[in-house]
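The structure that follows is given in the form of structure tokens.
Shown here: the complex without one of its protein chains, the others still in place.
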Amino acid sequence: MADVQGFLFPRTSTGASSLLPPPPWHYSGAMLTLEYRTDPAAVAELLPDPLEPADDDPGAVAVIWADWQSCSDSYEELLDPVRSQYLEAFVVARCKYRGEHYSRCLYIWVDRDYAMVRGHHQGYPKKLGSIHLTRPVTVGKAGPRLEPGGRFGATLSASGRRLVDAAFTITDECDHAGFVNALPMLHHRWMPAIESDGSDSLVELVTMSGYDAEIGRGFTGDFDLSLFDSPIEELTRLQPREPIAGYWREVAVSWNGGTTLERRVIDGV
Amino acid sequence: MADVQGFLFPRTSTGASSLLPPPPWHYSGAMLTLEYRTDPAAVAELLPDPLEPADDDPGAVAVIWADWQSCSDSYEELLDPVRSQYLEAFVVARCKYRGEHYSRCLYIWVDRDYAMVRGHHQGYPKKLGSIHLTRPVTVGKAGPRLEPGGRFGATLSASGRRLVDAAFTITDECDHAGFVNALPMLHHRWMPAIESDGSDSLVELVTMSGYDAEIGRGFTGDFDLSLFDSPIEELTRLQPREPIAGYWREVAVSWNGGTTLERRVIDGV
Amino acid sequence: MADVQGFLFPRTSTGASSLLPPPPWHYSGAMLTLEYRTDPAAVAELLPDPLEPADDDPGAVAVIWADWQSCSDSYEELLDPVRSQYLEAFVVARCKYRGEHYSRCLYIWVDRDYAMVRGHHQGYPKKLGSIHLTRPVTVGKAGPRLEPGGRFGATLSASGRRLVDAAFTITDECDHAGFVNALPMLHHRWMPAIESDGSDSLVELVTMSGYDAEIGRGFTGDFDLSLFDSPIEELTRLQPREPIAGYWREVAVSWNGGTTLERRVIDGV
Partner (left out) sequence: MADVQGFLFPRTSTGASSLLPPPPWHYSGAMLTLEYRTDPAAVAELLPDPLEPADDDPGAVAVIWADWQSCSDSYEELLDPVRSQYLEAFVVARCKYRGEHYSRCLYIWVDRDYAMVRGHHQGYPKKLGSIHLTRPVTVGKAGPRLEPGGRFGATLSASGRRLVDAAFTITDECDHAGFVNALPMLHHRWMPAIESDGSDSLVELVTMSGYDAEIGRGFTGDFDLSLFDSPIEELTRLQPREPIAGYWREVAVSWNGGTTLERRVIDGV
């Protein structure tokens, strides 16, 4: 009778097959954050009870691209970069829970399996997508410099359909990346019961923050953003009414777990 | 305060964004099953307590390729086949639990996000992979006929590494597909706690079977099978000692949930 | 000083690295052909001098999906199906040259490198795309039967944008697949000079037909077709004015070269 190991499935006698290595996980990369205001009702309808809209500016959302390398404490993923490099694009809003404000990921796409399922562990509702973000360069003509006038494209496609097109132009240096994605995350972790009768086996409300965050060069700027329809997506319900600001910055963070705020207890069998 | 809907995340006011449509799910396709005997200890080490090895032939395993179309009761996925077509490759063994024998998926790879996460719901430890299986043809020279002598290739790669190569040759018609993958499935559904401290929030032992199974043409035959190493896989611990038999058949099934056998109750917060 | 070998580059001492094995090449698969009439001027503008529009029905075009296995005379690709399976989607019109009528591929997308470059050899202007075509099934609910009422979806995306959506419904058996793609092909083979000054090193007008064509089950039916914009595609210039008919059939063919009709002689250096 075996004692199987592994942070995630498949669990084996050694743990080596686990789709995820055990945390802590370390991330280094670049993020493009585009903040705008949409109809507050379009945000509110995505906040399940008992979450409430943010007190101030409840229609503020951020569409974010992140171009990551990540690794475990073994650092071995960095030498096999198919296991460390990925991109993700996601939509964040704020919400209120028990009087505190949080950030919350509404939609998210990523391009590797480990990053997708790591997100599921963290309550991010990740799907696979094709995500692109222009990289700054230091030489030549084929890319922006990190200075005013530098222009970046950012795109998202899934299931063969373009979902988001954006262009960002640096106007100034900036020491922050906006307010929408700046709070601890508040996520649901849901897993339907295997009975598949509409009930859930796992219903948790969790919160988490990274640690050892390190910020590199940062900039603000203007942007254009277009959202497109798909039969299996609803991004166009979050149409921009008014831009707030865009931000590009280098960022690193480590992650080693969060906190369960609520867990619905389901009887054992 | 919203009432969000959707079988799976992301849950929204309409449910349209859910990575999975609600079951029932219908599958039609072809399966290649290659049964062989490995060291029984290599199977036993993958069966967590209280699972036990099968009484008879405990080293029997099956490596299986499936070339599927699947859809929900809306059938709309069939007209947007990026949402219905996928391949998977997996390894199955048998085990015993409370005196009953079951089939159990040890390892599995698939090539679409919805199929990956649908598997996680069902306790299949799915990763993404690149999976290929020769298709039979009715005309011309570029494929086997469904008759003795027909040859099929079957391959699996993940993270840019070839993991399995196989070749199967039909010898006879056959009305079954072996005994290893023929029982109800017995799977664990595991989700680590967000605290990520080694504890699990979801620990369920579940069983499931399809319904309305329909079998088309079926054949048995001989095969060659090679398993390869990877730093993040352990297939080579299941090296073949002796082939049993190979099977190719057309198969369809529907699925509408399983049964929770055990659930470890975790206190609410 | 070496004698390098190989049908195509890279050429080596053994020829084993060639992106293409030497012909003949054998193809077996299924094709969906959707014929319709567009503005004849939209076809004419794609026929370079001295090609002329077809005498009859010069606005007739066909959008075609093909789901192939292909192999060389070694047949070894069939046992490593990543080297034999691919899909393509393409647009064909007819034209007239020196009093004879031909079929001509206007646009085409494919999903494997060898199939892309094999097309370039044959004068097909292939790009990479993501192509899907519903497969018929013999059992279960997740796919159409090859009989009246059977419905198929067919889609094309490239560079993350959906370019074509189609749905086809079988109405009757049928022993042909229309008239647009039924003639010998007339293609240009163009390669710009390395000087990249607007001149071409290779300008050939070639024609080709397969041999040993074999036709399996065939059907006709109705269809819906939608073409979408992209900054680097021009399919929407070929908007349907009137459907002609759709066809699905099993087909196989072999190919072992074509005939050069015109070659512009460029002086040696």
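By letter and in written order, the chains are A, B and C; residue numbering begins at 1 in each of them.
Convention: a residue touches a chain if its C-beta (ideal position, glycine included) is under 8 Å from a C-beta of that chain, and two chains touch if they have at least 3 such contacts.
Small disclaimer: the values here were computed from a predicted structure and weren't measured.
In the intact complex, which of the presented chains make contact with the chain not displayed?
Displayed chains contacted by the hidden chain, ordered by label: A, B, C.
Just to verify: which one of A:29, A:53 or A:119 makes contact with the chain not shown?
A:29
Since one chain has been left out of the picture, which residues of chain C touch it in the full complex?
1-4, 7-14, 16-17, 19, 22-23, 44-52, 76, 80, 82-83, 106-108, 112-113, 116-117, 120-123, 125, 127-128, 159-160, 188-198, 201-202, 204, 206, 208, 231-234, 256-269
What residues on chain A make contact with the chain left out of this view?
26-29, 68-71, 75, 78-82, 84-85, 130, 132-135, 137-144, 151-155, 157, 165, 167, 212, 214-217, 250-254
Would you write out the residues of chain B that touch the absent chain, in ascending order?
Touching the missing chain: residues 130, 132, 155, 157, 160-162.
Note that only the chains that are shown with their structure count from here on.
Interface overlap for chain A and chain C, more than half of numbers shared or less than half: same or different?
Mostly same residues: over half of the interface numbers shared.
Please indicate which chain is farthest from chain C, where distance is taken between mean Cα coordinates of the chains.
Greatest centre separation from chain C goes to chain A.
Quick one: chain A and chain B, Cα centre-to-centre, how many Å?
Centre separation, chain A to chain B: 29 Å.
Would you mind pulling out the distance in Å between where the CA atoms of chain B average out and where those of chain C do?
35
Taking each chain's centre as the mean of its CA atoms, how far is chain A from chain C in angstrom?
Whole-Å distance between the two chain centres: 40.
Got the chain A residues that touch at least 2 other chains?
Those would be 160.
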